[in-house]
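Have a look at this one.
Apart from one protein chain that is not included, each protein chain of the complex appears where it belongs.
Read from first to last, the chains carry the letters A and B; within each, the first residue is number 1.
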Amino acid sequence: MQVQGYMYPNEYELAWSILIVVYPYITGLVAGAFILASLERVFHVEAVKPTYRLALLTALAFLLVAPLPLQLHLGHPERSFEMYLTPHRTSAMAMFGFVYLWYLMAVLVLEIWLDYRRDIVLLSQRTRGWRRAIYRALTLGSSNISAGALAVDERAGYIVTVVGIPSALLLHGYVGFIFGSVKANPWWSSPLMPVVFIFSAMVSGIAAVLLIYMFTTWVRKRALDMRCLDTIARYLLYTFLIDFSLEMLDLVHRIYEANESFRSLDFMVHTRLYLSQIVIQIYIGTLLPLALLGLVQVIKLGATARKRIYACAGSLALVGIFAMRWNVVIGGQLFSKSFLGYTTYKLAFATREGLLPAILLMLLPLPILWGLTKLLPPWPEREAEPAGENRAATLSL
Amino acid sequence: MNRWRNGEHLLRVALVYGLGVVAFVLLRMALVPRSFGEFGHYRGNAIAETARQRPVFAGHQACNLCHSDVAALKRTGIHAGVHCEACHGPQAAHASDPGSVRPARLATARLCVRCHAANPARPAAFPQIDPRRHNPGLPCETCHPPHNPLQFLSQHS
Partner (left out) sequence: MNLTRRQCLLLLLPAAAAGWEALQAGAPERAPNYDKTQHWWGMLLDISKCIGCGNCVRACAAENQVPPGYFRTWVERYRVRDEDMPYPQVDSPDGGMHGFPPIPADGMKEFFVPKMCNHCADSPCTQVCPVGATFITPDGVVLVDKEYCLGCRYCIQACPYGCRFFNPVTHTAEKCTLCYHRITKGLTTACCEACPTGARQLVDLKNPNDPIHAFLRTHNVAVLKPYLATGAKVFYNDLDGSVR
């Protein structure tokens, strides 16, 4: 079952491992979470306000982890700074360092800082010891939180968000381009790839924020804002529908064109990728959550039932998008570029590029997010009275 | 005036970011290898470093310097185009130090069939034999002088 048919002899071993699956998955979560956050700010979708700050912090937590799987994968991690020293103009990968830095520093950190500046200044006055030192440093020596200064922040934050949306699309569309521009590989080479990556990123990011919002609210023993939850779920449904249509368009196009690589790729999808592509990605990870989310739109359901459905659909969407990344990255290396044979991906466990580091990297953003919420609490202070929350929840029913 | 005061913290951010950019530019100037960009977007020295590798095959010109007798014999026969190291293997070590590094004697029964064993994928005009039928067990040079393999045959036919 190892190698079947004929592969060029250097192709037996996959060049890109599970870590390269994790990387676009994580950047996808970043881009998606940010776009959800910007819904409130730029498109004035007031209902998602409760998740605005949480979505920003989620994006930051995942963005901080995003380069780690790449770093771990490199043969010479100590040379990665060369990407900044001598970026190669014609390489689709060379700009990664700059796109990443731009998105991290010019968009996310800046937007979070502007949004939290009032809280930071207040915290720097209220806290003691090392925490105070941190907040003092974060104020950059300015404690001006007059109404005028906050209005400036609001305005600047708006501009950053407006710049941030194309940046988020760039960050992830760019990851899609890294694959979509490889003309040697027909499984990847497609102008739709960046677009599919963007929409799948939005799906995964929105699903992640939805789940994190439900989880944190449950941990903090607060009531969920059902209007917010319903709105997020609706956006999840819309983006998911677009994402699925695009992927199906790509698939139908390939089947209908049936060019020289088709026989090879078709065989692969029906054998080695059957479980991960057809069963997990399409049936369980896409059609099922789409049906669940669609059901809520059609049938009137109680709050508890909706919550359960959202939790279920969100988790399935995360699984489905992960499977999509897997099928792109790993699937694209299972067949020979001679189109005459297939190899197998041997996933090791506790090696540098094995399953264990992949799982740890996937979990790492969660403790970082926990730390961030301690440092910069994303919940409004007045939330101290849960009565008001409950009323809002009841009203939306 | 008030406007200026209220936007002052933005200037502080800009200053921090500006310092970051300056630090980056300085670091970049210090760290990019000297020869980078000499011929194109790469380290120019890499070309010379690649060229510095030592050959393992001496090349037939080097062989012919000393073994001109064999070269002359070979030139007259069907193996004229076969370079020495095709059969004798890499001999740069021998060329560097002919006194102490001696090429191994070749086991022709195994060596010759690499090329001359019949194989349907070989060009039909290429001389091929079935090693199980064509005098099995005998070293090829019993009949065929390797440097001019058809000489012996032509004398007998």
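Worth a mention:
The rule we apply is simple: a contact is a pair of C-beta atoms (placed from the backbone, for glycine too) under 8 Å apart; a residue touches a chain by one contact, two chains touch by 3 or more.
None of the values given here were measured: they were computed from a predicted structure.
Every shown chain that the unseen chain touches in the whole complex is listed here: A, B. Only one of the listed residues, B:V22, B:C66 or B:A107, touches the absent chain: B:C66. If you put the missing chain back, the residues of chain B touching it would be 33, 36, 39-43, 46-62, 65-69, 81-83, 85-87, 89-90, 92, 95-99, 114-115, 117-123, 126. Where chain A meets the chain that is not shown, the touching residues are 6-11, 13, 15-16, 70, 73-76, 79-80, 82-83, 85-88, 90-94, 96, 178, 181-185, 260, 263, 332-333, 336-340.
Going forward, only the chains that are shown with their structure count from here on.
Centroids built from CA atoms put chain B at 47 Å from chain A.
Only residues 2-3, 5-10, 12-13, 16-17, 20, 24, 28, 31-32, 36, 41 of chain B touch chain A when the two sit together in their complex. Within the complex formed with chain B, the chain A residues making contact are 81, 84-86, 88-89, 105-106, 110, 113, 117, 139-142, 144, 146, 148-149, 151-152, 156.
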